[in-house]
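Here it is, the structure, as structure tokens.
One chain of protein is taken out of this complex; the other chains stay put.
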Amino acid sequence: MRTFLRATIGSARISTIIYWRFFNWTGFALRFLSPLLSLSVAWILYNVVYHQSTSTSFKGAANSSDYFSFVVVGSAFFVYVVSTLFTLGRVMYWDRAQGVLETIFLTPSSVLGYISGRMLSAFSMATVDLLVLFGIGYALGFHVTSFNAPVFFASIGLMVASLFGLGLIVNSITLIFRDRVNTANTLTTLILVFSGVVAPLRLMPDWAQRVGAVIPFTYAINLLRASLLSTESGSVNYGDLWYLVGLTSVFLLAGHALLIATVKTVRKQALYSHI
Amino acid sequence: MSTPDVKTEKLVRVYESKKRRPIIGAPKITLVVAVDNLDLEIPQGELFGLLGPNGAGKTTTVKMLSTLLTPTSGRAWIRGLDVTRDSQKVRKIVNMVAGGERMLYYRLTGRENLNYFAELYDVPSSQVTRRVNDVLRRVGLEERADEEVEKYSKGMKQRLQIARGLINDPQVLFLDEPTIGLDVDIAKELRAFIRKQLVEEQGKTVLLTTHYLAEAEELCDRAAFIFKGKIAAQGSPSELSKLIVPRVTIELTIRGAAENEIRAFADHLGVKTISVESVEDDPSHFRKRAILDADSEEIIPRAFEYFHARGASVVSAGLRQPSLEDAYLKLAGK
Partner (left out) sequence: MSFFRVVKAELHKYYVQQFVSYRTAFWFLVLPFGNGLLYYSMYLPFTSTVVQFSWLGHNALVDIVGFTLLGQLLYTFFVGVTLAGSAFDTERVQGTFEAMLLTPASRVAILLGGLVVATAQYLWLIVGIIPVFLFYFHLGIAVADPLALLLSLFLTYTALTALGLCLEAFFIQTRKGILLGTTLQEPVALASGVIVPPSAYPTQIALLTYLIPLTLGLISVRLTLLAGGMLSEVLVPLATLAETIAKANGSLALF
């Protein structure tokens, strides 16, 4: 446990340091371009193009007519998806490119600890992004109408755990298949489209809803919205919570198994060399 | 007899080499045997050299011993610990330093890199600062420790690599071409450091791979030639030289003898003449320099007698013992 924690904290520290030294404030600002695009489009559509006239089906699906707040919550928490997939999802790939992967594998430390540290770093940076986006959203008219603390914190915890599992899976794919950006980029886009980040999944075609049903983030975002934007009591769908628990377990187990297999494959096939 | 620090038994490593495939079709796979039934033993406190051309299997051997690579078959032990079954324990007592500029985080400072690896090696928290300062001092990087590695020169990066290689105070250290690309003076300092501090003072066991045969001659207690994954010969550098090139090269400068007379002398003794040429700074071309390939230095006094009897004289005689380079070239078929 001690070696695991030391590896985790050490990895988190250097990951954050490297990120800031590479990107600094410019990179920090650029991280917001994509979510700001979603927020801007949502605001313009809601307030200017359609004059706050949302459809009945949207109101039924979202338990609210406030489309802008709906998108703010979705986009703000989506930063965890982006942060995880682009940090954790490519950690071994980039360390291999720098030639450091060999050095990590040379040590007796826990590989899981090394990866967990990167997740911790990604989570911390995403949390800062979340707060900034909530601030911007608030300035533009975002309203929190309720706060169900147990559901909120449980959802965040499960969301992060499921993303960790997904990140482990993507990390393995990225490393083994030498895939620099495609997997992370595409998964991020697919989660953005099919999890109901910018529109309730119920309004999408049936096949899209089936895709969304296997993504843990779909349930996490439903629960987070229910905990922040409900206008009536009893609007939390506890079925979503159970689905989230189940899917999180599946992704965590799969991710962990794949990590072990990946480490073995790296040692067996000498996948240390620069791409 | 104590357990050797490093031991291998029929160690084999086979790589699959895939040819890039077109959009349709299966890739072509070729099997490359990088290490072929390698048997090696290195006792504690020895500096052992592994010499061979590119692609001979040196780095692959080192990576298997340091647990970075899984052997295809065969076994290896570090201080009695199996590198496959006890890999975690092996990693605690070994470290590896490779040549080149990689294996470091460029955006971190030297100190930050070392602190990080100290964490990964589980160096006791109370000792991390002292250990990091100590290794930085030993490699002469104290003053630049807080600058980002991307600003370091090549030599400094290599020294930081060495520092990283010492951070866990390993009992067995693998140095994979550590002086490659370094300036002559830096490389010389590094060699002295390896020999004096690591091996003689601290008693570490070091396995060194190198292209530079002079380096191996200078440093190694014993060495082995490896070609195409197999050990061709092993022993001390002088044993290796004599084993493979059991002859000496004699240089004689003779005054008053013609070339054909010198060649006749060599034929008379059954000695091969490598070359006979006039000495450059002799305008009369009266002095000749002969290089002979003999099996012992005994022909030198015989040369004195022979040429003196014929009215000539041997002005100087030199003896060159076979070097590792001679041995290497002979083994490599050149």
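Points worth noting:
All chains are identified by letter, namely A and B, in their written order; residue positions are counted from 1 within each chain.
One rule holds for everything that comes next: a contact is a pair of C-beta atoms (placed from the backbone, for glycine too) under 8 Å apart; a residue touches a chain by one contact, two chains touch by 3 or more.
Computed from a predicted structure; not experimentally measured.
Shown as candidates are A:Gly10, A:Gly99, A:Gly167 or A:Pro200; the residue that touches the absent chain is A:Pro200.
Contact between chain A and the absent chain runs through residues 26, 30, 33-34, 36-37, 40-42, 44-45, 48-50, 53-55, 57-58, 62, 67, 70, 177, 179, 182-183, 185-186, 189-190, 192-193, 198-200, 203-204, 208.
In this text, only the chains that are shown with their structure count from here on.
A straight line joining the Cα centres of chain A and chain B is 50 Å long.
By the touch rule above, chain B contacts chain A in their complex via residues 15-16, 60, 63, 66-70, 88-89, 91-92, 95-96, 98, 100-108, 112, 115-117, 119-122, 148, 164, 168. Of all residues in chain A, those touching chain B in their complex are 2-3, 6-7, 9-11, 13-14, 17-18, 21-22, 98-100, 102-109, 114, 264, 267-270, 272, 274.
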